[in-house]
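As you look at this complex, bear in mind that one protein chain is not there, while each of the others sits in place.
Coming up: subunit A.
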Amino acid sequence: MSTNSTEKKWDRRSADTAERLEAASRYIGPGKQFKPEDTVALLEAVIRAGDRVNIEGNNQKQADFLAECLNKVDKSRIHDLHMVQSAVPLPVHLDLFENGIAKKLDFAFGGPQAGRVAKFISEGKLELGAIHTYLELFGRYFLDLTPKVSLICAYKADRQGNLYTGFNTEDTPTIVEATKFRQGIVIAQVNEIVDKLPRVDIPADWIDGVVQSPKPFFIEPLFTRDPALVTESQILLAMLCLKGIYAEYEVKRINHGIGFLTSAIELLLPTYGEELGLKGKACTHMILNPHPTMIPAIESGWVDTIHCFGGELGMEKYVAARPDVFFTGPDGTLRSNRAYAQTAGHYALDMFIGGTLQIDKFGNSSTATASRVAGFGGAPNMGCDAKGRRHATDSWLKVGKEMPTLDRQIGNMPRGKRLVVQGVETFGEGRAPVFVEQLDAWKLAENANLDLPPVMIYGDDLTHIVTEEGIAYLNRCADIEARMAAIRAVAGYTEIGLKANPDETRQLREAGIVKTPEDLGVDRSRANRSLLAARNIRDLVSWSGGLYNPPARFRNW
């Protein structure tokens, strides 16, 4: 027995890693630093064909230099890589598949490369593992998709190799923890190497190599919505949401999507929201990137807490100056963390509200189109009812109480339900109908050989639909027939909407399942831009007392 156990090796992973690092050691100097010109050679030393590799890149922080270098490795040696990463937003991420270096992809969000992902799948260049949510993929990093090598990104390193990820910490701690503690290899690119970091976000002994990239990593202001582009129709929808949902349920813990509807809601909090007496009763705790359109509500004292997935360009000083609201480090700058924000988003939110491209007649919704494998990032985790939730809040309980058929599933046991709200104009981008017989996701599933049509929010999780016609309170519907009728009633002049039966709609209104703006007492004529607390980016700068520094593309003064 004892001889058997001594023969069996239990440290093959760490031995393998040690062997690879030994091969790379000639490039790595003090403080784990290596030179940009040695990067390709270093990657060739630490990566082997068939490895699972993570390139950090999500919304606001991209290991773009390391991704470019990975494209330059000798593909006769390094090929068939299995990429496991949150997002593939950069062309270089897909070039890996075109160049024959990578073969398989497990991810959560496609972004601008979504079209190429679909094309590569159908051409056989890319083998798709699955489209995940962020939390789901993070979970698999610690189970069956642990990366062997991770190429990560930070703002700064010090001379010992400690990293500062700062404002845009995002996915870094999750990736590093999964990789390093399973004896993997972590390589970091940084914008600069300094003597002293503002704070240490990743300790040096979790890192194997650090390079100062020739230019700072690519970053885009993805979450900034210019109030000047908010339409009166969006303002009407926002008024309906505030009166018919925020006030009705007094929802305190919220995630806002990144569309113009939710930015309209944010800009109406200090005006219409205050008029409805909602301050202190709704929107007190939020899971959000630092949206600039939240500034007026924060300044007006609406918000107790905001935890962020990532950062947003231009909001650095403002956030640092509001530490009572945001999570900041001992150095005073924001600490974001996608894994924790998504955990809060999945378990602790009372409401998720956002938009979508399509809703089918049953209430399933998706932003996928026939030729784009987009993925949904974190929306499905927040846009669903977390079945593992055990703590109660008033709004969560109220939605549960309103469900007429809960007893058919769990008898007389009380239970709550998260509000999952989709706010859409019945005709969306390019005048395309939002309400459709069948989602384009079905066609995508066929085109890209997916096992499932990619659905962002399933109909049974959806509790409310808000359109310019009014609100459908789907949680109050007894069965799928009633849900479909309620959806038809608010679907306007789309083909789905034209099938609504006026008698049926009247009954739904009498039952409080459908409410028009008039039923809710929302005056349509007040839906104009003068109701916005800020009407342009300049106003947001003024609200912030000059702390918000908008990126150049948003400046019109």
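Just so we're on the same page, contacts are C-beta pairs under 8 Å (C-beta built on N, C-alpha and C of every residue); 3 or more make two chains touch, one makes a residue touch a chain; residues count from 1.
Just so we're on the same page, contacts and distances are computed from a predicted model.
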Quick one: the chain not pictured, UniProt calls it what, "Ion-translocating oxidoreductase complex subunit C", "Malonate decarboxylase beta subunit", "Peptide/nickel transport system substrate-binding protein" or "Cytochrome c domain-containing protein"? "Malonate decarboxylase beta subunit"
Looking beyond the chains shown, say which of A:R408, A:R506 or A:R553 touches the absent one. A:R553
Residue of A:S395, A:T494, A:T516 or A:N536 touching the missing chain in the full complex: A:N536
What residue numbers in subunit A mark contact with the hidden partner chain? 228, 529-530, 535-536, 538, 541-542, 546, 549, 552-557
